[in-house]
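Every protein chain of the complex appears in place save one, which is left out.
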Amino acid sequence: MIPEKSRQKLHEVIYEADTPAGKFFDLALLVVIIISIVAVMLESVASIRLVYGKELAIAEWVITILFSIEYISRIIAVKKPLSYILSFYGIIDLLSTLPKYVDILIPGLSLSFLLSIRALRLLRVFRILKLVHFVGASNQLLIALKKSRAKIAVFLFAVIILCIILGTIMYMIEGPESGFTNIPVSIYWTIVTLTTVGFGDITPITPLGQFVSVIIMIMGYGIIAVPTGLVTAQFMQERNDVNNTQRCPNCNADHHKDNASYCYNCGYHLQKRRNDQ
Amino acid sequence: MIPEKSRQKLHEVIYEADTPAGKFFDLALLVVIIISIVAVMLESVASIRLVYGKELAIAEWVITILFSIEYISRIIAVKKPLSYILSFYGIIDLLSTLPKYVDILIPGLSLSFLLSIRALRLLRVFRILKLVHFVGASNQLLIALKKSRAKIAVFLFAVIILCIILGTIMYMIEGPESGFTNIPVSIYWTIVTLTTVGFGDITPITPLGQFVSVIIMIMGYGIIAVPTGLVTAQFMQERNDVNNTQRCPNCNADHHKDNASYCYNCGYHLQKRRNDQ
Amino acid sequence: MIPEKSRQKLHEVIYEADTPAGKFFDLALLVVIIISIVAVMLESVASIRLVYGKELAIAEWVITILFSIEYISRIIAVKKPLSYILSFYGIIDLLSTLPKYVDILIPGLSLSFLLSIRALRLLRVFRILKLVHFVGASNQLLIALKKSRAKIAVFLFAVIILCIILGTIMYMIEGPESGFTNIPVSIYWTIVTLTTVGFGDITPITPLGQFVSVIIMIMGYGIIAVPTGLVTAQFMQERNDVNNTQRCPNCNADHHKDNASYCYNCGYHLQKRRNDQ
Partner (left out) sequence: MIPEKSRQKLHEVIYEADTPAGKFFDLALLVVIIISIVAVMLESVASIRLVYGKELAIAEWVITILFSIEYISRIIAVKKPLSYILSFYGIIDLLSTLPKYVDILIPGLSLSFLLSIRALRLLRVFRILKLVHFVGASNQLLIALKKSRAKIAVFLFAVIILCIILGTIMYMIEGPESGFTNIPVSIYWTIVTLTTVGFGDITPITPLGQFVSVIIMIMGYGIIAVPTGLVTAQFMQERNDVNNTQRCPNCNADHHKDNASYCYNCGYHLQKRRNDQ
């Protein structure tokens, strides 16, 4: 389709951030993304739409076309287009423009607000700004969350069963007069209460209902300790694991400090394996 | 009552999940339980009951009869029926059908909503889907919670005494005009506030009342640290206990320290198994 | 005043719980305390006061006289009455009866509700039920809280300064129209928001006010991590300290396990110091 050399040039500008052109492209992209999100938000405010509706519509279209050009360029610039198209960012990039085109083709629908999915494009900020330190931090977060996944799933499953039962009990106690119009609404209220959100759109009015809600609240107050405990324990485990990988070849002691040159146990000189990394 | 061979066959299907028949039974059961919970919920929604009331009533009865057959089969299939009947699941299985029958016998009562206890049957999902990993995780959760039981009980007892006293003080300050109609209601409000739920159905309006609520809120904000700290500390303790997988080859003591060279119990020199890893 | 022998007998009944008489006294006391708290609560409910007002008034008086007799007996039974009178429980015991008498002497005042201070008498439950395990747990809680005292004080001080400034900013942004009638009320609202209680009696309505509240909420969401982190870290320290007191007399290694007989480092036989305790 296009000569290999221009493809490589394009790849350098779009996917890399080492050349001045690449840096400029990435920063410009970031600015356009932020503008596009703000535009979608402002368009939803009735008073602003009335006055600046036309300008916002034009801006929307300009941004959508820019994003479309960028999307096509990304496909062209990469050697294996499919791997980009099917990647996380590839799908988000597509969904950042598609709703606008669907809106013209099928006028009845109004998918424009789906464009707020563009917010996910902001995740690129980490790569663009070369915030390696932050990427490391976010990886540590993700690893810790991933490892506590099974426990968190069990915990959530138990909480949901609890909420179904407590919601039904509250429905039987309070009834439609207090706003507990049906069991799904009662379960909604139970979760609002258990998570300590407490909107107050529905509140118990019978003494028994208030007594049961007190129990639900205290449970919620205690239950919040469980995910916190899980994640904290996992974080600390990660920390220890990070300090943990080296062993003394002489006495086999482990848990050396990160910058240790000698074994703290036998005084043997530790080989600096990390030099090679 | 029934020949031993068919009993064993029945046991295999109902209680085990290794044969295709057993797997199919378990999955079918899971689906029926979820349908039955959804049906109970939908029946409580007035608009749905008006239109589909008849269909839901029939579905309810079909499910109840299916559950009854399952319950009787479980009693037949097991060698010692009483041990099943009196087990946790046995009681839940009974309570999942009984209220429906009581409703016909004593028409005045309306216990149908008790059927939401069926939600507890969902706990079988762990066994059915052979989620051993998840069962292990839930056991660790339960053990950690069990071990912090005494501390959590002391903590809750102190919180309740605190709420009684603070609730009375708020009743004296605010009085019935602000919605603090009596001491039990004030205690309800105090717990709503201390647990940071904050419905807003009752709120202080006098400056002094607002000042005391501010103190209650800050206390609640700090107090939440206590159960979280307890559970986290317990989780980490569990983790450490799990990590010490070594046992003394002489006296079989376990829970050795990570860097132990000698058994803390008998003084035997521990072989460094970790060399091989 | 009374012969030494009867004084000792009285002491045994009132202060100790080893003889049948002592046990009976303690349990009876517990029951009367709970009845008295319930009575104070019920009296505040208008509908109950209307019907059972007379009975409750009589019950109140009977209990107050019983508590007065108990208080005098406690003074008589103890060798050094003053040490009891000035102790924590001594003051609470006095305050549990005094307001009732003050009410007759000065009819204008209505201090009866102060009687809910009787709830503090329930703290005796730990001693009465000989829940040594629970007392140990509560001591650990108190020690951990005491040790993080300085950090928690610094934290609270910083939070209060923050709330004064944020509250003033919100007052300037929102003004009296949105319910932010003056700075103290705005500070009250800020604390309600920062602690994630969120009553909703006052809410921002201007876009700028909502923006600032969003910042306050996210700060509160993050700030809650600080006391939790402090208390958790302290709990874990305590746990380690408990395992920490012994040192090997041969190689001076510490952090031995609680039930260790031999040093995990050099195999030396540890002297069981704990036998003597």
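Chains: A, B and C, in written order; residue numbering restarts at 1 for each.
Convention: contacts are C-beta pairs under 8 Å (C-beta built on N, C-alpha and C of every residue); 3 or more make two chains touch, one makes a residue touch a chain.
Note that the coordinates shown come from a computational prediction; the quantities given were computed from them, not determined experimentally.
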| item | value |
| --- | --- |
| Residue of A:32, A:66, A:119 or A:158 touching the missing chain in the full complex | A:119 |
| Residue, one of B:36, B:196, B:213 or B:234, that touches the chain absent here | B:196 |
| Residue numbers in chain C that touch the chain omitted from display | 150-151, 153-155, 157-158, 161, 164-165, 167-168, 171-172, 176, 181-184, 187, 193, 196-200, 203, 207, 210-211, 213-214, 217-218, 220-222, 224-226, 228-230, 232-233, 236-237, 252-255, 265 |
| Missing-chain contacts mapped onto chain A | 37, 40-41, 44-46, 113-114, 116-117, 119-120, 122-123, 125-126, 133-134, 136-138, 140-141, 144-145, 152, 156, 159, 184-185, 187-188, 191-192, 195-201, 224, 227-228, 230-232, 234-236, 239, 255-257, 259-269 |
| Interface with the undisplayed chain - residues on chain B | 196-200, 228, 232, 259 |
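The rule is short, and it goes like this: only the chains that are shown with their structure count from here on.
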| item | value |
| --- | --- |
| Chain copies touching (chain B, chain C) - same or different residues, decided at half shared | different |
| Distance-maximising chain from chain A - centres being C-alpha averages | C |
| Gap in Å, rounded to a whole number, between the CA centres of chain C and chain A | 41 |
| Chain B residues counted as touching two or more neighbouring chains | 184, 187, 196-200, 224, 228, 230, 232, 236, 259 |
